[in-house]
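Please see the structure below; I have some questions.
A single protein chain has been omitted from the complex, and every remaining protein chain is retained in its original position.
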Amino acid sequence: MKISFSCNGETRDIEAGAEIRALDILREDLGLTGTKEGCGKGECGACTILLDGKPVCSCLLPAPKLEGCEVVTVEGLKGPDGGLHPIQQAFLDTGAVQCGFCTPGMILSTKALLDTNPAPTVKEIETGLSGNICRCTGYGKIIEAVQLSAQRMRNE
Amino acid sequence: MDYCKPRTVDEALSSFGDDSVYIAGGTDLGVLLAEMLISPVGMIDLCAIDDMKGISRSDEGLTIGACTLISDIAAADDIPDCLSLGAAAIGSPQIRNMATIGGNICNASPCGDTLTPLMVLDAEFELKGAGGRRALAAGDFFRGPKKTALEPGEILTAVRIPAASLEGSITGFRMTGKRNGQVISQVNMAVWAVIIDGKIENIRISAGSVAPVPLRLIRCEKMLQGKTAAEIMKDAFMKNLAAAAEVEITPISDVRAGEDYRRSVSGALLVDIVTDLVSEGVKDED
Partner (left out) sequence: MSEKEFAIIGKPQQKVDGIELVTGKARFSGDLRFTGMLHGYAVRAGVPAGKLKSVDTTEALKVEGVLDVITASGLMGPNLMGILPPFDQQILAVDQIRYAGESVAFVVAETNAAAKRASRLVVADIERWEPILTTDAALADDARKIHENGNITFTKKLIKGDVESGFADADLIIENDYETSFQEHAYIEPEAVCAVPSGDNRITIYASCQSPYHLRGHIAANLGLPHSKVKVVQAYTGGSFGGKDDVAAEIGILAATAAVKLERPVMVAHDRDESIIGSNLRHAMKMHYKTGLKKDGTIVARKAELLLDGGAYASESPFVVMKALIHAAGPYCIPNVMIESTAVYTNKTYSGAFRGFGVPQVTFASESQLQEAADSLGISALDIRMKNALKPGDANATNQVFNESVGIRQTIEAVAERTAGFDTSASEDADYLYGTGYASLIQGISNGAEGIDVVGASVQMSQDGSVVVGAGLTELGQGARTVFAQIAAEVLGVPLNTVTARLVDTDSVHDSGATVASRATTTGGMAVMKAAEEVKDSLLSMAALMFKTEAENIVLKEGFAVLVFDDSARIPIPDVATAAYWTGFPLMNLAFSRAPDADYDHDTHQGTIYNAYNYGTHAMRIKIEKSTGRVEVLNHIASHDVGKVLNPLGLTGQVEGGSLIGFGLAHMEKVEYRDGFIQNANLADYAVPTVMDRIPTEVISVEEANPNGPYGAKGIGEPPVAGAAAAFANAVAAATGIRFRKIPVTREDILTAIRGK
């Protein structure tokens, strides 16, 4: 069936059945491989995308459910000057990236959190990121990154 | 695989065929598909049926559409605490943004985190099928792990919580798991109570993940019924209460927890919630 949705601000029309996952559409059809697959079952958060602004697991989302929605992937993030988004910059500055495989999902969960809660507490950050597993960093620097980006985004 | 997105319940019912599945949020279904445990030919998406979404109030009580998102239930502040806490205990933000309460109910996993709250709230499930409408009490709906009273093709359209469960009552929910984040319940426990003048006038308790279906702990309820805060808040009483909970449940050992742990924790969770509720109930009246 034909599916029409917006991805990172561009309208996309694709052809797919319900056995195809949104994750496959992004990675295979649109070549947006920044969205990762770590488990395929909703358990790791590597495949996180923003669907109408909310983080969801694209690995559990049948492609037809994209119809009419607005999708943001890591490739769609940009800073005010067209460079890195403040969240991306903060992840670099704080050393919150090691292997980087969890990073796109982590950054999108952070964005969703900060969009609704510009000054989250540590507890709120933890809840907001609890669907994204990182095996490398031990999370301390990721929390710092979220705090730093929140601060910078508030000051913008 | 075919896919359709009906706008009404009737349209959905008429789309249903032998090899079709209903999908709501897809968080349970997606896992089955990924594991190739099912291979339906048609998928009927219930999420565009406006009648099945949202929380509404009337004199009769609360109606929650089956396709209401778990994240919306977790965030709702005018529904009983046990239900919003149960919803908040499900998975992760990503999962809660996709999952629906109807899916949690129809999936009927013994560890489903909204099931015990719905049990203690005396929830009623509205079902619609080819044969028409019917309503079933939560306690009659769950038939075993992943087994429900749904007839093939039947749809859960809404959950009703009667007014009697809302007024003058307080509720609590607690769960434990292997870890703190994104965790599946080893045991979850919900309590609903009416406390007047420091006395428990009415109470309902339900434990999950301790039997094939969410259980009402009738014996524990009887122990608490009519008791005053002073009688309850005694070590000896609490010990007996915990012990009663431990024998009333019928847990198994599996990859998530051992039987003994499930028993110990059930008692402990019950004591914790009762302590909180009784203190809160007494405080509220001050």
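A and B are the chain letters, set down in written order, and residue numbers restart from 1 in every chain.
One rule holds for everything that comes next: a contact is a pair of C-beta atoms (placed from the backbone, for glycine too) under 8 Å apart; a residue touches a chain by one contact, two chains touch by 3 or more.
This is a predicted model, so every value here is computed, not measured.
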item	value
Touch list for chain A against the chain that is not drawn	19, 27, 31-41, 43-44, 46, 73-75, 77, 84, 88-89, 91-95, 97-104, 107, 125-127, 129-130, 132-143
Touching residues on chain B - with respect to the absent chain	36, 176, 178-184, 186, 255-258, 260-261, 264-265, 268-269, 271-272
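Quick note on the criterion: only the chains that are shown with their structure count from here on.
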item	value
Chain A and chain B, separation of their C-alpha mean positions in angstrom	30
Contact footprint of chain B on chain A as seen in their complex	1, 17-19, 21, 40-43, 45, 48, 51, 54-57, 59-62, 64-65, 67, 109, 112, 126-128, 130-133
Chain B - residues contacting chain A, complex	1-3, 5, 23, 26-27, 30-31, 33-35, 43, 45, 47, 71, 91-95, 97-98, 181-182
